[in-house]
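Missing here is one protein chain; the remaining ones are kept as they sit in the complex.
We just call them A, B and C in the order they show up, numbering each chain from 1.
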Amino acid sequence: QGGKEAAASDGRPTIRLLTDATGIDDKSFNAAAWRGIVEYYGDTVEKPANRGKLYDVVTAQTQDMYIPNLRQASDEGYDLIMVTGFTWADALSEVAPQYPDQKYTIVDVDWVGQPNVMEFIYSEEQGSFLVGLAAALQAKEDGIQNPRFGFIGGVPGATITKFEMGYVQGIRSVFPNAQIYDYYANDWGKPELAKAQAKNWYDMGVYCIFSAAGGTGNGTIAQAKEYRNQGKNVWAIGVDSDQYADGIYTGTKSAVLTSMLKRVENSSLMVLKAVADGSFSGGVVQMGMADDGVGYSTANPELSANVVKLVDAAKADINSGKIKIFKTYREALAAGAAPAGLAALDD
Amino acid sequence: MSMIWGMLPSVLMIVAPILITAIGGMICEKAGVVNIALEGLMAIGACTAAAAHVLMEGSGMPHSLSLFLALTMGLVVGGLFSLVHALAAINLNADQTISGTGINLLANGVTIFASQILFSADRTREFRMGMQTDALGIYPTAYIAIAVVVLSWFLLYKIPFGVHLRACGEHPGAAESVGINVKKMRYFAVVASGVLAGLAGGCVVLTQTIQYTSNTINGRGFIALAAVSFGRWRPLGVTGAALLFGTAQAFAIIANNIPALRVLPTEVFNILPYVVTLAALVLFSGKNYAPSAAGKAYEKGAS
Amino acid sequence: MNNITKTFPGVVANDKVILQVKHQEIHALLGENGAGKSTLMSILFGSYSADSGSILLDGKPVEIKNPNVATSLGIGMVHQHFKLVQNYTVTENIVLGVEPTKGRLLDMKRARERVEALSSQYALKVDPDSLVEDITVGQQQRVEILKTLYRNANIIIFDEPTAVLTPQEIDELMEILKKLRSEGKTIVLITHKLKEIKEVCDRCTVLRRGRCIGTVDVQDVSEQDLAEMMVGRAVKFEIDKPEQQAGRVMLSLQHLQVADISGALRVKDLSLDVHEGEIVGIAGVDGNGQSELLGAITGLLPLSGGSILLDGTSIGNLSIRQRIEKGLGYIPEDRKKYGVVGEFSIAENTALKNYYRDTYRKRFGILDFEAMNQEAENLIAQFDIRSAEGAKTNAGSLSGGNQQKVIVAREISLSPKVLVVAQPTRGLDVGAIEYIRKRIIAERAKGRAILLVSFELDEIMNLCDRIATISKGSIVAVNKQHEVTEYEIGLMMAGSKKEAAR
Partner (left out) sequence: MKLSRQKFIQSDGAVSVMVVVLGFLVGTVLVALVGKNPLNMYKALFQALSGYNIDNGRMNVRYIAETLNYSVPFILCGLSMGFAKRVGLFNIGGEGQYIMGMTIAQAIALLGPRIPVMHWMFAMVGAVLIGSLWGGVVGILKAKYEVSEVVSTIMLNYVALYLSRIICLQLPGATTYKTANFPETALIGNAFFQKITNNSLLNNGIFMMVGAVLVYWFIMEKTSLGYGMRATGFNKDAARASGIPVVKSISISMAISGAFAGLAGGIVALGSFKYGRVLSGMDNYGFDGIAVALVGNCTALGTTLAGLLFGLLKNAQALMQGKQIPKEITFIIQGLIVIFIALRSALKLYQEYLDKKQLQKEVGV
């Protein structure tokens, strides 16, 4: 079962996805990577017909399983092994040189530097800029005076800081002096904290909250749903995948105004195609907005057409370099693009 | 100050499930059975309630009816699983911590396994709308918790049933000799703790998040267990203990919003509730308030 | 009760026992420890169900499945070990299980009134609002009696009610029994005290090793006859105790003050000397500071004041182990709790106090289990300890008497200068009692200073050279054994000075 031995006769490559403990239902990069894989083989997530034949997934319960799981997958002769998230970087750096003929790919990392590893990194700050911009424009459209905004992070660190900085700069491009609160729950799995903080902020008059906090972020969405359902004009912003559906509270009405999209599925598709046509090579692939790596969701019908138009316009400016987005708090602060006193950390 | 008052509904949201579970644990220990499976039972209740709500809501059932039935099912399944503990602890004189540990482990697997069967995913599908707050911004869970506290107090101290139940935890031999069916009482208590833990699990998912994941309960059952002894096995004491935990959690958020406190590492506030509890336990140590027969198997007729 | 048979794992507790009790009589049930008396009565009371046999009440067969049925049939029981919830009040305990209610709510006011009424009707004085843990054993017994009366029992079973009472309290109890009989109650009295049977009982049934030996009219038999029926052979009541000269002071208690765990002062300014080669008895009703006194001497409880000298050195502040090393031996009252480790073998139990010394300890703290076993085998032979697998038998599987022998063997083998002995024969059968008492007297002959605490006046009178009577934590008087009567001691136990008693 699995592995090269079972490769399809049509020459499609085999792949194993390795994930951390959260698994492929994390609504984040694991889910997206899986979605891309499934799509490549013409299956759907609900009915992965070729699972176990051409592709499969293994979830590591603890981090000390990363290296053994990588080696095990390498033994089984898959054409490609995919891992997601920077926590896998060290394990991959260790294993990849030992299996020089095995192809690997990793998402969110650009420092493995092995000839048999294709590395994908995403410009999260660009997508985050867009959702910040969208939220600010929507607030303006709603006629809100001095709207305030919130950001909830999981565990602080450089990656999450990219999200926060992009978001902050997006807002500030509309309201240069907008008040922006931030909060790090220090945990990826405590929605109650995000929910309590979100309620607190919404009560204070915050208009929109963007959370990049894994399962913790579910609390924000839950709170936004409740308040919208009660008729309050507040929003949550989804992250990684399009969380429009998660935010639906009635009919097609969703409390998720938009989502910062990080299309890891594109990495899956790209790398699988590269393996199939023999163009696979090691090195870093930067997935920016221009490459459709990041973006924002327009699924919510309440996101006004005008806002969409303006945000799409900004996209062009980002691509052309007219809008410059800082990735670190240090830089953003120095350039005056972010307010002082945020809890973001650069390492 | 207004910020702290504003946090009250959130504090209640966090406290309510812990309190409900702790009251269940208290009743159980009052009857002489220690239940360290609270954590697992909460998980089972949470998973059941979330799954049921998703499925019923999706079938077009009225929202509040669906919520009600979901909670009920969480409560029933929690109660059913607690029967395992009851059987082991009451009929078979098993070591009560062992069967509790077993249920906790089992719950890890069973909830996810069930989600895979129902939703082909490691978690339940997300529901549309959980519980709603009232005009004061307070969830029904807070009222459920208050009702549970009052009811438990009434049950344990105001009617003969409670006197009988407590006697089973203090001196089962005495209870047996006056015709109280110790096994039945203990069964009631264990199942009550399972039911309340299941209910509380449902309360957690339906107020704090949008779906059940393996991380949803996240130690709350153990905190409830601690609240039982910290609260000295009295409804009011347990309420106080649960409130302390909830408030300390909220304090981490409040501290975040006060610039002066932001210089401290967040972890300091994360640690706070646990350190406070430890300190309080040392400070108020001395007399042992635990029911004297708690944790010991009772063999009929033994004196 | 007809042909009642009841087995426990490993024991036939009742073997086709027949018991017939008449209306309004006081019927004694006599037998050694373990004869099956409690078991038989537990069957009558529904706590156990018999393996076979039948019960007839007023000629009609009844099936007593549980205590509830017994209660509804008018059968009540005062258990050997009181069945009282310690942190409930007297009233709560009495009404437990049949609480008066108003609607569905507890009506403690009415309960209290009922208790007070019953308590004055039968002259059973108790404070209805006290917690049971705060009242004396005698009072607890009254609570137990009130429990049966509250349930309108017509047949009341008393399981060894006098074991824990002072002679005066026993007299009171006998009066209560007679009063109950005159009020129309039928009473079954379990005891192995022949005097009591002669005093109040009408008829007596004797059990031995689970079998029914016979039923007799008490008037027709002597105490000696009853004793022989009970034991199955001729018995001697007194033990030989040669006169012996006491030596120098070995244990000296000076102005002891001891508080119990809740902080209440239970021993007040107590002073007492014990000499080499003498047995000093502490007579008193349970709960008058004996446990605290024992705790203070052995080191289980801290001293609040005063000092303890052992052979001249102060041991009051030493650890328990240091006291043992200085030559203090202790045979505790509660052998299961303080005496043996049930899951340990006999060998591990006999080494419990000196396992860490060079006898059993080799290099690196390794224990010499071989030596332990050998020593234990010696003791087993020497002390006639009956066990299934010799030194390797788990102590928990031994009978009570043999567990006690293990403890006695351990303590005596350590050759202590002072031996503190508490209730050494409680719950043992006649053979074991004789044996243990002989060993204690043998220790006296070796010149040990022995302090004996017992609630059984018989035992005190039989064994001691001097008797110190304790009441409310203080010594009322110290008397030579032959200069005082049981009756006088009884009065002093109740608190009056000896002079007053005369």
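Structural remarks
As a working rule, contacts are C-beta pairs under 8 Å (C-beta built on N, C-alpha and C of every residue); 3 or more make two chains touch, one makes a residue touch a chain.
Owing to the predicted nature of the structure, the values given are computational and were not obtained by experimental measurement.
Looking at the complex as a whole, the chain kept out of the display touches A, B, C. When the full complex is taken into account, the listed residue touching the unshown chain is C:Y330, out of C:Y330, C:F383 or C:F455. Looking at B:F68, B:W153 or B:F222, the residue that reaches the missing chain in the full complex is B:F222.
Looking at C:I18, C:L56 or C:V341, the residue that reaches the missing chain in the full complex is C:V341. Touching the missing chain, out of A:A158, A:A245 or A:V284, is residue A:A158.
Although one chain is not shown, part of subunit C still touches it, namely residues 5, 7-12, 15, 51-52, 298, 300, 319-324, 330, 332, 337-344, 348, 352-353, 355-356, 360-361, 364-367. Within the entire complex, the positions of subunit A that touch the omitted partner chain are 1-3, 5, 16, 21, 51-52, 56-65, 67-69, 71-73, 75-76, 86-87, 90, 94, 98, 154-158, 186-189, 345, 347. Residues 36, 84, 87-88, 91-95, 97-99, 101-110, 112-113, 116-117, 219, 222-223, 225-226, 229-230, 265, 267-268, 270-271, 273-275, 277-278, 281-282, 285-286, 288, 290, 297 of subunit B touch the missing chain (whole complex, contact as defined above).
In the analysis below, only the chains that are shown with their structure count from here on.
The chains in contact with subunit A and with subunit C alike are B.
Counting C-beta pairs in contact, the chain pair with the highest total is A-B.
Closest to the middle of the protein, by Cα centroid, lies chain B. Across the assembly, the mean Cα position most removed from that of subunit C is the one of A.
Remark: subunit A and subunit C have CA centroids separated by 75 Å (rounded to whole angstrom).
One simple way to say how far apart two chains are is to compare their mean CA positions; for subunit A and subunit B this gives 35 Å.
Taking the mean of the C-alpha atoms as each chain's centre, subunit B and subunit C sit 44 Å apart. By the touch criterion stated above, subunit C contacts subunit B in their complex at residues 42, 45, 47-48, 66-68, 71, 77, 79-81, 83-88, 92-93, 96-99, 101, 104-106, 147, 262.
Put simply, subunit B touches subunit A in their complex at residues 3, 6-7, 9-11, 13-14, 120-123, 126, 128-130, 132-133, 137, 204, 208-211, 213, 215, 218, 249-250, 252-253, 256-257, 259, 262, 266-267, 270. The touching residues of subunit B, when paired with subunit C in their complex, are 158-160, 163-164, 166-167, 170-171, 173-181, 287, 292, 300-301, 303.
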